[in-house]
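The complex appears here minus one protein chain, its other protein chains still in place.
Let's look at subunit A:
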């Protein structure tokens, strides 16, 4: 059964066109016809004349929704780029729209930035004395309504938060993709939104690593100094600990980034120890393991068959509990220097949901320029991307299987 709804949207461009998205937008699983009307007067702000969109969606098609919690703003996310790359195609901002949009769209995925659901812009937050981390600065009702709508196949007009001006810009149209990723500070904060997520990830950067990264990020900026960088982290910490950090326990996968244990007293944050904490019993998600599932393994791949340069690579795998949940933890300390180290490691991991031998290595090489490509951050982000692809395929195949069974009976 198909459901059709009609509504008007605002558009920044006033051009006349009739588009047939079935051909051009392969990732959208709904039939949609868009009519644009050329505005007769220029500068008619606030008028209700705009494109009229009629959307029809099949009742059984659903968008898979992934949540990613990260304190690193939106649009950068190398994680997102790795993820969309696993599905094929590059993620780009919506064409022809607001150039300051935070949204990324590829063939299969759309990534929206949760900063777009700020209820208070920069001035508003200053007046009320709340940081962006504070739930009071965000409209969770709208977030829930819109994610729910997209998940059920209905396009929405999503606000845009402009990080350059600090203002809320006119909304942009988001059409339901095959996979929707919501990225930001609070994807798992609101219980209703949490229940919509098919899979959730939390990127947990330890304080030392955060400090080292922010130094590298900001020291080239005139205006910043070690003191200002430190002060900024310290000032945000109370709100971060109160509102953001508690989301960890809800995540299906946590990527924890810590300083290395291979180099004593290392404080440069270059060599990293990365832990992939995977919840057990999550539907459509089977944790990655080393050698023997459920056992505890300590593994140094460097030796007779593989020569590594300093400081080498060290793996650990084992079951554990995390905030009361049963988890499996895969940990990597050190960095990859050569291709053969990477392929060697890949060949010893199990349940990585690759479609062919060497797929992880291939994905890592494809983005060798991305940060983290030589350590556990890149490796685990790539693996999580493959697990999400696997999850998506399981969900969509189970949906097509159900109607077939219904017709048989």
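What to note about this one:
Methods note: a residue touches a chain if its C-beta (ideal position, glycine included) is under 8 Å from a C-beta of that chain, and two chains touch if they have at least 3 such contacts; residues count from 1.
Criterion: contacts and distances are computed from a predicted model.
Matching "ER membrane protein complex subunit 1", "Sodium/potassium-transporting ATPase subunit beta", "CP12 domain-containing protein" or "Complex I assembly factor ACAD9, mitochondrial" against the UniProt entry of the left-out chain gives the name "CP12 domain-containing protein".
Contact with the omitted chain, checked across A:191, A:241, A:268 or A:320, is made by A:268.
Among the residues A:163, A:194 or A:316, only A:163 touches the chain that is left out of the figure. Only one of A:96, A:246, A:281 or A:358 touches the absent chain when the whole complex is considered: A:96. Residue-level contact of subunit A with the missing chain is found at 13, 72-76, 78, 92-93, 95-97, 99, 122, 125-126, 129-133, 163-164, 166, 212-214, 216-224, 228, 231-232, 234-236, 238-239, 268-270, 369-372, 374, 377.
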